[in-house]
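Structure, as structure tokens:
One protein chain is absent from this view; the other protein chains keep their places.
Letters A and B mark the chains in the order given here, with residues in each chain numbered from 1 onward.
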Amino acid sequence: MKFVKNAWYCAGWSSSITRSPIDRKFMGEPIVLYRSESGAPVALSNRCPHRFAPMHKGCVKGDAIECPYHGLQFDTSGACVHNPHGDGHVPQAARLKAYPLFERDGIVWIWMGEPAQADPSLVLDSKYTAFVTDAQTFATGVGDLKVKANYLMVMDNLLDLTHAPFVHPTTVGGRPEDSVGGGLQVKFEEDESSVTSNYFVPGMPPTPQLAPMYPLPTGDFRITMRWEPSSNLAMSLTMTPPGQPDGSGVVLPLLHLLTPIDETHTHYFFAISRNVAIDNEQAHAGMMEFARKAFEEEDEPMIAACQEQMGTTDLFSLKPVLLQTDVATVKARRKVESLVKNEAAQ
Amino acid sequence: MKFVKNAWYCAGWSSSITRSPIDRKFMGEPIVLYRSESGAPVALSNRCPHRFAPMHKGCVKGDAIECPYHGLQFDTSGACVHNPHGDGHVPQAARLKAYPLFERDGIVWIWMGEPAQADPSLVLDSKYTAFVTDAQTFATGVGDLKVKANYLMVMDNLLDLTHAPFVHPTTVGGRPEDSVGGGLQVKFEEDESSVTSNYFVPGMPPTPQLAPMYPLPTGDFRITMRWEPSSNLAMSLTMTPPGQPDGSGVVLPLLHLLTPIDETHTHYFFAISRNVAIDNEQAHAGMMEFARKAFEEEDEPMIAACQEQMGTTDLFSLKPVLLQTDVATVKARRKVESLVKNEAAQ
Partner (left out) sequence: MKFVKNAWYCAGWSSSITRSPIDRKFMGEPIVLYRSESGAPVALSNRCPHRFAPMHKGCVKGDAIECPYHGLQFDTSGACVHNPHGDGHVPQAARLKAYPLFERDGIVWIWMGEPAQADPSLVLDSKYTAFVTDAQTFATGVGDLKVKANYLMVMDNLLDLTHAPFVHPTTVGGRPEDSVGGGLQVKFEEDESSVTSNYFVPGMPPTPQLAPMYPLPTGDFRITMRWEPSSNLAMSLTMTPPGQPDGSGVVLPLLHLLTPIDETHTHYFFAISRNVAIDNEQAHAGMMEFARKAFEEEDEPMIAACQEQMGTTDLFSLKPVLLQTDVATVKARRKVESLVKNEAAQ
């Protein structure tokens, strides 16, 4: 498995990590997540070094977690601090790998590579994530799902939204013949640390989902999908009164944070938000159901079906026929390849 | 996987192939089947060359089929004829493999090898298949099932019907001690292009299934099972007043068309028919239930269990203890081996 290890990945939404330990698998490594008594998130190997039992089935006692099989206890640094048997001797090798974490804006980030290189300044900039906890301006919901595909397949899906009218006819909506074509302007941007797909449709009637939030008959429809390696995507969907500056109308910020479970499975964390009707519970339930349906029932089965038909995770080895709309995905994949290569060379 | 590619296989009963695309897997290749506006059957690779999405989840539009992921459209030759994105440019490599088909007597045949060699004169002769659509003389039902075994294991089962009293006690019926033994005459025939097992029991009481169709206390019972490579079997079961010419009494023609899904799975298409009580709906329902039960509940589990116990699809490598009753199956397997070898040499 070749992943970019020296990078921050989403380990979970802050709300999902509590005093009750949960298990995750990232890049094939079993991990247990919990919070210490002070509330700090903790990430340790989920495999006891004694008999390889899954730690998340054990109890958290104070700051330590107890192995469910024979009761060894490990502190937040991964050191074994208690052996309940015999004279209580703790062998020096008895420790769990500890993973650096960083928590901000309702997101717990995990560093899968060299702990010494875990620089918090490399975390996805707060300007892309602050909305998650900005309850004054936004109504935000978060969720997650597992995708039966390599994480780059999910990234491909997100960096090329021209799939929407075909894959999301009942959620994003729109008949292909209406929504894809002349009116749509697509632009790809790239800098050293990101790739962005921009979509712009001037003077479009609001989609079914936008109609309740946007009172005018037409508006300027924009989507920005910005990807940063290895796999964090910040998206913004706006509907603006014709000719007005972007952001002055309806603004829906989203996050798509993709963490590889293994070569063919991805933990997909999403946040979806809106700057209108922020106290309307029905609107909120509708937004979350929209996201769940679009990501779980429409995107996931399609991405998983492609992965299954490919029989490999090396897309380029299959010589795909590339279209103009693939530019962003190809640029992003090339960046990932280069990062993996650099890490291997170190 | 070693299959005879240059041969006609059943892709499906005509009635199962419609304007709504369906997916099949033959010899490991994913295939989508549908009909064009003119009603002609179409078989294309079920894997879009762009992102490898399964085409059968898309829509048929006119004669073309549209990819469910990004909307590329392909015509019946497999050529991409529409790209809904950007300037609509279609890369030259954008095409689906098209498979030659031939439709006759309610059967759609597919050619898995070199298209240029797809000679319709090689299709199983109509004298063996015409009954399927001959509603004047016969009442016919068709069906299909998946067998968890290599297709040659199903062929073995059919070319040696001495399993009947053991595997089919409640359908074909008969206690082993009655039905197998002195009265049964078995004869194997072989020519360049077929192997046939013949079974003859003179002056036998009708089996439970035959009794309602055959009024006399005894009759001459005959089964002919004729195999043609690579895996199409035409069967005839007759019950004739003693001493009368074969065919002058009850005639039940059957087809067993075996199409390899992969090394260890087979798509088994069957037709079963009768020349008596052809308008009797109850008799028809009984005949179909008999076939379903015999093939699905009795043969399939036995064949699948053998395959599972073998742990390989190379029967001869296991040095099976062969009996006189295996003559036909061994002859047929040798023919298949020789055909595979010839194709490899080409």
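In this text, a contact is a pair of C-beta atoms (placed from the backbone, for glycine too) under 8 Å apart; a residue touches a chain by one contact, two chains touch by 3 or more.
All of these numbers come straight from a predicted model, not from anything done at the bench.
*Asks:* One chain isn't shown here. Among A:G39, A:G62, A:P91 or A:P208, which residue touches it?
*Replies:* From the options A:G39, A:G62, A:P91 or A:P208, the contact with the absent chain belongs to A:P91.
*Asks:* Of A:K57, A:K97, A:K148 or A:R292, which residue touches the hidden chain?
*Replies:* Candidates A:K57, A:K97, A:K148 or A:R292; residue touching the omitted chain: A:K57.
*Asks:* If the hidden chain were put back, which residues of chain A would touch it?
*Replies:* Counting over the whole complex, chain A touches the hidden chain at residues 30, 46-47, 49-54, 57-58, 66-71, 80, 83-87, 89, 91, 93-94.
*Asks:* For chain B, which residues lie in contact with the unshown chain of the complex?
*Replies:* 156, 160, 162-163, 165-167, 176, 180-181, 186, 302, 305-306, 309-310, 318-325
Heads up, the rule we're going with is that only the chains that are shown with their structure count from here on.
*Asks:* For the identical-sequence pair chain A and chain B, what's the CA-based rotation angle in degrees, nearest 5?
*Replies:* Resulting rotation angle: about 120 degrees.
*Asks:* Centroid of chain A to centroid of chain B, CA atoms only: how many Å?
*Replies:* 48
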